[in-house]
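Missing here: one protein chain of the complex. Every other protein chain is in place.
As written, the chain order gives the labels A, B and C, with residue 1 at the start of each chain.
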Amino acid sequence: MIPTPLTGVVPPVCTPLTPDREVDVPSLRRLIDHLMEGGVHGLFVLGSTSEVAYLTDRQRRLVVDTAVRHAAGRLPVLAGVIDMTTPRVLDHVHEVTEAGADAVVATAPFYARTHPAEIAHHYRLIATACPVPVIAYDLPSGVHTKLPAEVVLDLAAEGVLTGLKDSSGDLAGFREVVMGVRNRPDLKGFSVLTGSELIVDAALAVGADGAVPGLANVDPAGYVRLDRLYRSGDRESARAEQERLCALFGMVTVGDPERMGGSSSALGAFKAALHLRGVIDCPATAEPQVPLSPEEVERVGKFLAGAGLL
Amino acid sequence: MIPTPLTGVVPPVCTPLTPDREVDVPSLRRLIDHLMEGGVHGLFVLGSTSEVAYLTDRQRRLVVDTAVRHAAGRLPVLAGVIDMTTPRVLDHVHEVTEAGADAVVATAPFYARTHPAEIAHHYRLIATACPVPVIAYDLPSGVHTKLPAEVVLDLAAEGVLTGLKDSSGDLAGFREVVMGVRNRPDLKGFSVLTGSELIVDAALAVGADGAVPGLANVDPAGYVRLDRLYRSGDRESARAEQERLCALFGMVTVGDPERMGGSSSALGAFKAALHLRGVIDCPATAEPQVPLSPEEVERVGKFLAGAGLL
Amino acid sequence: MIPTPLTGVVPPVCTPLTPDREVDVPSLRRLIDHLMEGGVHGLFVLGSTSEVAYLTDRQRRLVVDTAVRHAAGRLPVLAGVIDMTTPRVLDHVHEVTEAGADAVVATAPFYARTHPAEIAHHYRLIATACPVPVIAYDLPSGVHTKLPAEVVLDLAAEGVLTGLKDSSGDLAGFREVVMGVRNRPDLKGFSVLTGSELIVDAALAVGADGAVPGLANVDPAGYVRLDRLYRSGDRESARAEQERLCALFGMVTVGDPERMGGSSSALGAFKAALHLRGVIDCPATAEPQVPLSPEEVERVGKFLAGAGLL
Partner (left out) sequence: MIPTPLTGVVPPVCTPLTPDREVDVPSLRRLIDHLMEGGVHGLFVLGSTSEVAYLTDRQRRLVVDTAVRHAAGRLPVLAGVIDMTTPRVLDHVHEVTEAGADAVVATAPFYARTHPAEIAHHYRLIATACPVPVIAYDLPSGVHTKLPAEVVLDLAAEGVLTGLKDSSGDLAGFREVVMGVRNRPDLKGFSVLTGSELIVDAALAVGADGAVPGLANVDPAGYVRLDRLYRSGDRESARAEQERLCALFGMVTVGDPERMGGSSSALGAFKAALHLRGVIDCPATAEPQVPLSPEEVERVGKFLAGAGLL
């Protein structure tokens, strides 16, 4: 159901909300249309950029149902199963696969203290219970441990994992996985995806299969262009495109750090941009995130204008 | 429904599991009896020691239902509502209060990046939705932020929080809350509870109202004795009792750090001890935790024997 | 030359500077007089509160020379030998012992990545080269590792360490050392000192031999009183004295966190207080610390007044 390896641009899809913080299904459908028109190669719902941490179980189910139905087989739909430990993750696995997700994306355990042996056991249990491929999600900023490259490679060799989404920002560790996959014929088809939207070109240069950039919500065509330019061998144009996107990414800092955290600022900016671009109806982020002020939204608009998107 | 302030020993109740990792209701009832026979002053279900991070929503509901029914009003039942952010926490609030919990215990948001202003907003939203008192749970080892004393005190003054369970290990910060409560007459009745089982005597000496010690599952009578000795003015005997409990606590290190993490070792030891003492039927911990080996369990037995509990 | 164990109040002596950031020797002598008049039981020069990290080797030597001569055997003088690794620490050991220090105080290696086995080797090498007792200094906020209790106890049993200054804030770990010393007859005379100025009473209650509180520069008599009250058995009065000192300690937050770090604020406040009390000539802190504004100094004055010190 998903390519082996999965390549190209697979955005972590924002979850549009109504003013009273319900999932805005029509806006979500329009966002998916917007992404597909941009040429993306897959959809990743219920990731961190999707505010998965803020969505209730009912809302999560509605998101994945909506995405699977709306994608209608035109694109693979990956779904996050983000929760603290294995038993809770397995409940999410049940929900998202019942809804028709083509793959699940799972972090290591968090909140609970954990250990590499327990992380491996966690993924083995998930894979045993899960009817679709399992992709590991390395997000040290949320999970507070780093997935060791050798754990990933060993689990790949066992057939437990079929891919990695690496949002650690550690390109040297990412390369260790890429090289490990290349050097082991039994790992053929394993997908190595970067979640670092500012170095997609560099990740491709070290051998990434694809990217999962949050900013691709705002400018999917830009990331698709970057991917195509790189694959066509025009690395300098790919770099120029990446740098345009880096400048656009500056929007994540519009929020006043005295008043809000980085999530409110970054996700608030993505949603404000989608609202300004006419894709979604309401820029609200989930509670307890703090909304951007009108002036902050105005600055988002300037970033869009600077990138030629408004 | 709960005393203001709540004082004494309020153990975070372990969740006995069957060999196939279902909640073992008869064992949970026996554990509650064991704690009540030990003289404890309240029950805290669905805390970290309860393996809340590992329990599915269904299991959580079963635990709180069982505890409320079995306590039957003889003791206040506090219930953890541990999840990543406000909307998810609110779902747990609904469940545990429907089940009859007398108070809820909530951490700051985790996994998502957060900010003191967002933490305050989080607790305000919980308090607005929650029909019973809200107690803040400071657990930097799991949540990866420290609840600032002034945030706690301000929320107490607003009537949002009615207590704090401090498992940070930072007695100076704990004292700041204690002194803040004492100095502000409008905070009268606010409960300041320590979750640090090795320094309950010291916490009482700086002004704690009570303690929430995981080890009290194993030796509730010991912690109750410590509390009574301290309150009776016999501080040297309280210290001796605390030191006996510190030696007993050594059991949390029986697990081989090459094979398992700290949670597997500590919770595994508590459950092994409860099994050895005949309180629960099965010492299993939830997945993906690693079980203790027979040799490691034997060492738990020696700790029990050393403390006169076997 | 130093008592075994060392007990009572041993302030980490501030290093008064001239406006052009030279060691102000007359002010340092007056500060030592002020501490001795307050009744302290020893002097710890070249600790973190002494701005040891900011003093050149020449300045460090001048400080320890001045302190040893001025103390003139009336009080033991401990000297910090704070540097990144063993060879550099050994150079400091040579200097401070040549100057006549009665004991040296050394952290684990920092900046370089280290390991418990290397930490133990580090202390063994120091002890071999050092003609006076060696005290370990546990300061995770500066060193970024925590000294494990068992490493400390093992080195104590080997005769490598004769004491511990614990500034970790972790009273449970502190207690583990205290209990370890008490349970091993061969460790008799080992000094367990707390560096946490807000919980000296609690540290004494768990068995500390003494305290090394930075705030004792400002109010040595207060800490001496606290120590005496505790030892006389009047714990409630000791607690009241501690709480008065906790309120006074609030001065460390006067500095605007937008403009300066915690060190500039805390050390700036201590020195401003000593200047306001007439003990030292100039409140300057070393570069690149940021000076307090006149308004911030005024707030320090209010803390002094509130504590009855002005």
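We take it that a contact is a pair of C-beta atoms (placed from the backbone, for glycine too) under 8 Å apart; a residue touches a chain by one contact, two chains touch by 3 or more.
Note that the structure is predicted; figures quoted are calculated from it, not measured.
A.B. asks: Considering the full assembly, with which of the depicted chains is the omitted chain in contact?
C.D. replies: When the full complex is considered, the omitted chain touches A, C.
A.B. asks: Any idea which of C:Gly142, C:Gly159 or C:Gly308 touches the chain not displayed?
C.D. replies: Candidates C:Gly142, C:Gly159 or C:Gly308; residue touching the omitted chain: C:Gly142.
A.B. asks: Which listed residue (A:Arg29, A:Arg69, A:His94 or A:Arg239) would be found touching the missing chain in the intact complex?
C.D. replies: Answer from the full complex: A:Arg239 touches the omitted chain.
A.B. asks: Tell me where the left-out chain touches subunit C, residue by residue.
C.D. replies: 21, 48, 53-57, 59, 82, 84-88, 90-91, 109-115, 117-119, 121-122, 125, 141-144, 257, 259-264, 286-290
A.B. asks: Applying the definition given at the start, please give the residues of subunit A touching the unseen chain.
C.D. replies: Residues touching the hidden chain, for subunit A, are 169-172, 175-176, 179, 196, 198-199, 201-202, 205-206, 235, 239, 243, 246-247.
The rule is short, and it goes like this: only the chains that are shown with their structure count from here on.
A.B. asks: Same or different: at the subunit A/subunit B interface, is the fraction of residue numbers used by both copies above or below half?
C.D. replies: At the contact between subunit A and subunit B, which are copies of one sequence, the residues are largely the same (over half shared).
A.B. asks: If you fit subunit B onto subunit C using the CA atoms, what's the rotation angle, as a multiple of 5 degrees?
C.D. replies: Between subunit B and subunit C, the superposition angle is 180 degrees.
A.B. asks: Whose C-alpha centre lies nearest the centre of all protein C-alpha atoms?
C.D. replies: Centroid comparison flags B as closest.
A.B. asks: Which of the chain pairs holds the record for C-beta pairs in contact?
C.D. replies: Most contacting pair of chains: A-B.
A.B. asks: When the C-alpha atoms of subunit A and subunit C are each averaged to a single point, how far apart are the two points in Å?
C.D. replies: 49
A.B. asks: Find the geometric centre of each of subunit A and subunit B from their Cα atoms only, then give the gap between the two centres in Å, rounded to an integer.
C.D. replies: About 35 Å, centre to centre.
A.B. asks: For subunit A, jot down the residues that touch at least 2 other chains.
C.D. replies: none
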